[in-house]
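All protein chains of the complex are present and in place, except for one that has been dropped.
Let's turn to chain A:
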């Protein structure tokens, strides 16, 4: 039995092929403007990655921000339920899931693989991948560099603006004050995780903690979380696909 989960996120679209309950392959592509096109493209790509013909596909489930645009999916589920399923499959010991994506951040508490409570950030981009993307630009570095650079910082700068737009101008004024690049990078990361930490505390941490979503690929953010939560954070091998995987796991 082959099932496919498609997670149409605000920034990237992910597709996972599950064959007899084992991951057979996945695809990650930029979402672009059109959710439906992104879903179809990820679907075709994952099929070709796995060398599977369309006729072999048993069921298709969609999740993510653009889930309702995927007309060829037989069912949609919210990404919160999807991440809980996906993480439950990959890291069964995890009961607190932090997901930071391109547009939002969420914290999910699970019990026996089921969601029992969750919080999502407010509507703006503060505390999300977008925040890092914009502010990295203000530092004239790439997103990847931001994470590795932050690791060497000894005195993270204090960034007080939660708002992406204001933080960008704060970065420029810190540059003018000749604050080291790595310290600004670390400061930016500390500021993005603050919101998420508040959500974790509100819900009450339940060990183990798993970190998923595109931002989980950033080593600086992972380290900052481990420091702030005083615990090891579990990462799936590919943190971006847990939503799509979770959708594929829905029977």
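To be clear about the criterion, a contact is a pair of C-beta atoms (placed from the backbone, for glycine too) under 8 Å apart; a residue touches a chain by one contact, two chains touch by 3 or more; residues count from 1.
Everything below uses one rule, namely that contacts and distances are computed from a predicted model.
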| item | value |
| --- | --- |
| Protein that the absent chain corresponds to, by UniProt name, given "ABC transmembrane type-1 domain-containing protein", "2-hydroxyglutaryl-CoA dehydratase, D-component", "Glutamine ABC transporter ATP-binding protein" or "Cobalamin import system permease protein BtuC" | "2-hydroxyglutaryl-CoA dehydratase, D-component" |
| Selected from A:38, A:80 or A:184 as touching the chain missing from the view | A:80 |
| Contact residue for the chain not shown (choose from A:65, A:89 or A:211) | A:65 |
| Options A:24, A:57 or A:120, residue touching the unrepresented chain | A:120 |
| Touch list for chain A against the chain that is not drawn | 65, 76-81, 104, 114-118, 120, 122-123 |
